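Remarks on the structure that follows.
The other protein chains are all here in position, but one chain of the complex has been omitted.
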Amino acid sequence: MTINHRLLDILRRGRSPHENHLIDGLVRGAFSRREFLRYGSVLGLSAPLLGGITSAVGFGLAPSMARAGTPGGTIRYGQIVPAAAVNPVTVADGGGLTVLSQFGETLVFSAPDLSAQPLLAESWAPNADGTVWTFKLRQNVKFHNGKVMTADDVVATFDRLSDPEMGSNALSVFTGVLSKGGTRKVDDYTVEFHLDAANGSFPYAVSTDNYNSIIIPAEFPEDFEATMVGTGPFKLEKYTPKVGASFVRNTDYWGPAPLPDRVEATFYGDYQPQILALQGGAIDVIQQLPVLQAVALLNDPNFTIISTPSSAHQQVHMRTDMDPFKDKRVRQAVALTLDRPKIIAGLMRGKAQIGNDSPFMPAFPSTNPSVPQRQQDIAQAKQLMEAAGVGAGFQTTLTTEKYLEIPDYAVLIQNAVKEIGIDLQLNIMDQGTYYGDAVFGKSPWLDSSMGISDYGHRGVPNLFLQAPLMSGGPWNSAHFNNAEYDALVKGFVASLDLESQRATAGQIQTLLLDETPLIQAYFYDFLTVTKAGATGVVPTAMGHLMLGQASL
Amino acid sequence: MTDLPTPVEAAAPEHGWRDDLRRLRGSVSFVVGAVIVLFWVGCAVFGQSLVPFDPFADDLMNSLMPPSSEHWFGTDQLGRDVFSRVIVGARDILTVAPIATLLSTILGTALGLTMGYFGGLIDEVSSRLVDAVLALPTVIVALLALTALGTSTFTVLVVIAFSFAPIIARTVRSAVLSEVSLDYVAAAELRRENTLYILFIEILPNVMPPILVETTVRLGYAIFTVATLSFIGFGIQPPSPDWGLSISANYGLIGGGFWWAVLFDCLAIASLVVGINLVADGMESTLND
Partner (left out) sequence: MMLALLTLWLLSVLIFLGGHLLPGNVGRAMLGPLADQAAVDVLNHEMGTDRPLLVQYLDWIAGFLTGDLGQSYAYRSPVAPFLMTALLNSAKLAAVAFVLVVPLGILGGVVAALYRGRAADRILSVVGLSATVVPEFVSGIVLILIFGIWLRWFPISATWVDGAGPLTQLYHLILPAIPLVLILFGYIARMARAGMIEALDADYTRTAVLKGLSYPKVIWRHVLRNALLPTISVIATQTVYLIGGLVVIEILFHYQGIGSLIYTAAKKKDFPMLQAGVMSIGALFALTTFLADLLYARLNPRIRFGGRE
């Protein structure tokens, strides 16, 4: 690897201290090329510049263009029926999001490799302490109603989302991050976000990682479902609640001309009928399939499985404030009984990444790889049980929900802890009952001494680190209360450069391994299935399905 | 069904229960049905200690293996032995369904005796209530009750008991109507026996045959209902190897060719309900002669 310092110096010109720090890290070998690209993109370095820097450092940017598809035709895809009205302000379910992704676009695209890519924003940059982020908007973007998109629309969109009066689902992302009025127009194509607190990964909060952040016209139509005005490559043709939707090519699209003439969405209540529909030729793409169902298609040459790594996981919590898991040695012992590689190979058919009992999955650039991976060790687990005074074992209940592979995972945990004398009863309820009112005292999820809950994908670990683990966090089902942890997370969220993020991450990972309030044994991949030979289908682990460049 | 009370002391005027039993043994459908049912009862009681594998033990490296000499019915998605699970899977449904049936029989018999013996307004009002209960399909009633009260075995029992009781009550009522005019009832009334004595000691033994037949038929439907509820996620809960539950968990796999994960459970349910139905059919044709 030869470093072209002269080229590098030219490229460094005009870069902020954070950006130069990142470049230093790359030169020193502290980050890989991939991590550099990914984090550089968060800080707002443009793709050509990033490519220039990596080639100056000697990496060379691999050509990433897939072969061009043929224009025309109709793409028919299957998805889970939206749980509620398709309204960008309130959508809170994957089904609704998939529909939004057909016609709507966000400022930033959180790509499958976890990098932040420009979409409706051309570039962005933070101020020195990460409390103000400035976004430059694309200038040639038109809404489906013919109106040109400007800063006013962006400000209106985010004011709506951060207004407690509107009951927006995005409040779970924006509370403590962005308040109403924090989004300000600088000129027609520049917007500033004045944050409630410093945030090093803010672009993800306005990216496809946020269910609700598609940009819609400032004058939000009363009956959004009837028009679905967005900026995307397809325009609404017809929407039939519970049944499906169809979209046609947007000839005014700002980006590369969309290939398909039409996109047809069919809604399904479950996965099985989608598999049958795909096999029967009624649809060409299944937007998402859990691995349990995808087993049916894994070895079928007629279909291609697109496997997108995600941070989605099934989180096992143990109440740290009451017996039998009050003693951290008992919690460690439980975590030590799991044979993770076997669970990934058998239960998840290899479509998952190993977890180390913290939200830091291996694919996050901020994850500190020097923290040792926890492995199955029954002997040590037994010792820990002895040391905690429960060597003879005990009986307790694992409460969880009937969702995806969770019941099976619960059975595996039940069998695993048998080895150390724990007699685990399973109480598996339907999803609504398990989450209950989602407040302490009225929710088996938050009140059970041990439980398994499903967490969807996020491009950065911030949310996973805060709500389920910070003292008093609204989703803190482990009732974890640790001042040192809280301080570390605050530092992590505020830090703008990857190196310090990674250092803090190492401390957080070590602390969580020691305390083990949660078990994250694996992070499962997001699986999308297409007919063999289909190209250009771009899913995100959040649930978007981008078909603008798709072809069969 | 074997633990149902048999009318021993007060024999019916026409013929004794010993006669019935002897003639039942001659009924082909009764014998075939009884053999099937006894097989599954045996599995439910002793299955756990007889099966080749622990039905709950996972073996992730051998999941979804097709039937072989080692795993006769193959393995499921956790590598558990399907044969062992099907055998042990008889247990929960053969606990819940008979209890539910017994409850509905007790309820229905008490109601039917009262309706038939007293007649008049009581009969009229009760009949209307029975009609109202029958206006909704059991599955829908169960769906409402289970979402309202939460999924639990207890709720399943109560729903089935209350949905089936009216049907049994109707049968008992018509049987009682043909008894009340008979001399032995009048004699008991003349002796000023108390009403409960007349209902349960005098009349009940004589209407036992239709009750037994109806109970057996209901048992078949109780199994039908419990299995269906388990299939739609409101019945028996994991990790039970229950048939309906296993089918519900695995039917998504049939498109991939993993038929063994559901077919054997389907056959098990079908054979059990058909077996019970054959028993009922045999009883009915024998007792009606």
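Lettered A and B in written order, each chain numbered from 1.
Just so it is clear, contacts are C-beta pairs under 8 Å (C-beta built on N, C-alpha and C of every residue); 3 or more make two chains touch, one makes a residue touch a chain.
Nothing here was measured: the structure is a model prediction, and the numbers come from that model.
Seen in the complete assembly, the chain not on display touches A, B. In the complete assembly, the contact with the undisplayed chain comes from B:269, out of B:249, B:269 or B:283.
Contact with the chain not shown here comes from a single listed residue; of B:62, B:95 or B:147, that residue is B:147. Only one of B:29, B:63, B:84 or B:126 touches the chain withheld from this view, namely B:29. When you scan B:19, B:70 or B:131 for touch with the missing chain, the hit is B:131. For chain B, the list of residues touching the undisplayed chain reads 29, 128, 131-132, 134-140, 143-145, 147-150, 220-221, 224, 227-228, 231-232, 244, 247, 251, 254-255, 257, 259, 262-263, 266, 269-270, 273-274, 276-278, 281. Panel shows chain A; residues 83-85, 87, 90, 92-93, 164-169, 171-172, 175, 225, 241-244, 266, 268-270, 272-273, 276-277, 280, 282, 430, 432-433, 435-439, 443, 445, 453, 456, 474-475 of it touch the chain omitted from the view.
Here is the rule we use: only the chains that are shown with their structure count from here on.
On chain A, the positions that touch chain B within their shared complex are 270-272, 275-276, 279, 292-293, 295-298, 300, 342-343, 345-347, 402, 407-408, 410-412, 414-415, 426-430, 433.
Every residue of chain B that touches chain A in the complex is listed here, in rising order: 56-58, 60-61, 63-64, 77-79, 150-151, 233, 237-239, 249, 251-258.
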